[in-house]
Structure formats: structure tokens, C-alpha cells
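The full complex has more chains than appear here; those shown keep their coordinates.
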């Protein structure tokens, strides 16, 4: 449950606007709500500052709608990741004000304007054009979580002067997300230039010995620059989430 | 070169204490110093806020001493990681005021007191007793980089109430480093409790299908908690470094 909403509810009880019995009703699922196929963790926004995010891949549109409706009554924002266009369409038929981002395969519902609470700027860099979908997932997640986010795409190491052209943007970011497939070398190079935390996101772009992103992943884990930590292959969402946690400190 | 040292040098020149020619001499290797087997990156502390760290594994004691001596004239702190006791003894014969931490296989030379510049507390948690060496490497690195650091050891998921006993310490940390071998489940559980960034460090503790830490690594990359990013197996140093970068923001 969004902390702001919870505070409002308690104030309404305090000033007699809402009867305690009615408030209780709304709070009884505060921790967990069991809807058969899911235990929705309503306590998460209190505990972690952001509500549960729905992983869309193996869920039906009916399941997604069911979970979203329960969450929308308590939260200000609901994200669905890894949802394809067809499934998203079915969801939007039921929840009209949700918005689908085709390039990032993400669905966002916001109960109002998202306030910027992150302190610095999060910069998302992609090595190639093909890495853009993952970079966009990171971008949208970080923005939905209340951050200023910027992005630079297609500045990989084969023509490293392209990267150096953005020296100012790179040095002024508070947290950097660097997305790369194939040999995954870009996070090392970027991290060597700054004194800020860098989150490496390997992508499955490539063929043959790229092993669906494993080479990029292992490459980043072996970065000779020490200010790099890594998330799962194609996990733009996780990178945006982790960057937000850092940017709130 | 340590920024403080550089500032002092320039002030001495400004007030005529040091002749510009002499200052020049000291600055001509500011960027890179080539000593044959190494190109020491003296610019790193200016650029990244912390000097190069010496990876001890494949270097001889003579090489390590050579690099340390060049760095000690310019930096306030020098770290050597992955150095065994025998090699460390040879180094300390030459550099008497270096200190060796046997449990973390680390050598630290400090030119003076280390000031705490990190904002919050970094908490290092280990799943088992066998994970302590890696946890200690993270601990010592973060402390050498100017942070308040605390640690809790042996609170893995087989008896999860052991972890919950430290709820306050966990919730009050600014950044958490969670070290675990075998199934590597602890970072997920810890990250599920807090709204702070968690750095997972897989260790090579285990046998059979632990694959020298790969299972713990992959487990952490698949964490169902999103505020987890991961460093290489047994890379306590990298976790401490990354946590410091975050804690400085």
C-alpha cells in the first residue's frame, strides 16, 4: 500500500471522516491478499518504497487484470513487465488508462503524476541499436520510480570516440546503467571514466558464442573496473529498480 | 594521485615553497607511469576517488613492491588483494608499515588515518562461517575507502530466525553486502526486507553441483527481489568498492 494513501486513511479515521470499522476493512489485506493464483504483497510499498511489479511472461491477461485491479485500489503506480502487445491489448481493454510501451514490452498504470524523488540523474547507455529495448525497460522503470533519467544509445566500443563525445553527460550522472550484448565490454570502459556506481545489463543480442547473452554477462562480472555490479541478462527492469534504490539514498 | 596531495603541491608552488621545475618533476607521471611490467594509473584517484588496487594473484613480490613504492609517493592508501601469507611477508620485509589481514588475504598500507567520508553504514552479512573470508575482504575494502562498516556472520536461510534477530541492523543500513555460497539464497531474502541496494557476492563454498560458486552466482542473478545486483564469485573486494561508490553519493 502506498505510504501516502495509508497516511491519508489514518488521518481520515483520526478526524472522524471514516469509521474505524470501514478502515479496518481496507486494511485487513494490508500484508497479503490471497486471490487463489497469487498472494499479492500489499505490504511491499511500505517495506520497500515501491509496490510489487507484475512479471507478465507466464501469466494470462485475466490473471494480470485480476492482480492489477487489487493493486490499483491501494497503490499509485502499477508496472507489468515482459508483456507482449497482444496480451497488453487485452489488459488495456479492461484497464483503459494503462499505457503500453511497445519497445520495452512494458505496461504502466499510474494513479496520478509521478513525483521526482531521486536525488541525481540516472543515465542509461546502450552499446548498440539492438540493445535499445532492454535500455528502454530500464529507462521507463527508473522514471516510473520517480527519477530524472537520460539515455544515450549506440555508442559501443568499436568506435569509442562516439562514447567520449558524451563525456559531460557521463560525468554528471549519479548512477549509470550500461546495456550491452555481444562482448559486453562497454560497462568496463564507462566505469573506468567515473567515480559513480555502474549497473551492467547484459543483453541477448548476438549469435554463436554470445550464448544468448552469457558472454556479455560473464564479461561484465569480470570487469577490470571495480565499480560495476551486474543484473540478469535482458533485465532492464532490475537495473532501473536497483538504480532507483541507489538514487534515493 | 590523491587530490589532497595534489592540492598541497599546487599551493606550495603558489606560495613559492616549491620551485615550478621541481613540481613539474613530480607531476610528469601524473597520468601514467610505465615501469616496464606495469603502467601505473596515477590519474585514477583524481578520476575515480580511489587509487588503483593491486591484484596480487599473478604478480611476484618484487613486482608488487615496485608498484607499491611508486604509488606510496602519491597516494594515502594502497591495497593489495588476493595475496597469500608467504608473498605478503616478503612485501612487508620491504614495506614495514603495511598490514596483512590473513583471513581476507589482503595487504593494506595507509599513509595516515582514514577519514570516514561515506554517508551511511555499510552492512556485510555472510550466510555461513565458510563465507567469512570473502565477507572480510568486502568489509576491509569498504573500511579502507572511508566508510562505517558493520558485519553479521553465519545467518543463512536454513535457520531463518537467526537473520530476523538482526532486523534493526538490517533496516538501518544504507547499503547491504550479502555473501553466500551453496544455493546463494540469502541476498533474495535480505533484499525482500529492505528498500536499500543489496550487493550479492556469491562464494565458491560448496561442492558437487555448487560448481565453485556458479550456482550461487546464477541464483543471485535470478533473485525475485529486484534490489539486488551481483559481482563476481568470491569478489568481496568488488562488493566493498561498489558499496563505497554508492555510499558516497
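For reference, chains read A and B in written order, and residue numbers begin at 1 within each chain.
To be clear about the criterion, a contact is a pair of C-beta atoms (placed from the backbone, for glycine too) under 8 Å apart; a residue touches a chain by one contact, two chains touch by 3 or more.
In this text the structure is predicted, and so the values were computed from the model without any measurement.
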Oligomeric state of the whole complex, in copies, if 2 are shown: 8
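The working rule: only the chains that are shown with their structure count from here on.
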Mean-CA-position distance for subunit B and subunit A (Å): 28
Residue ranges of subunit A touching subunit B (in the complex, touch as defined): 47-50, 53, 119-120, 174-175, 192-197, 199, 217, 221-222, 226-232, 237-239, 241-242, 245-249
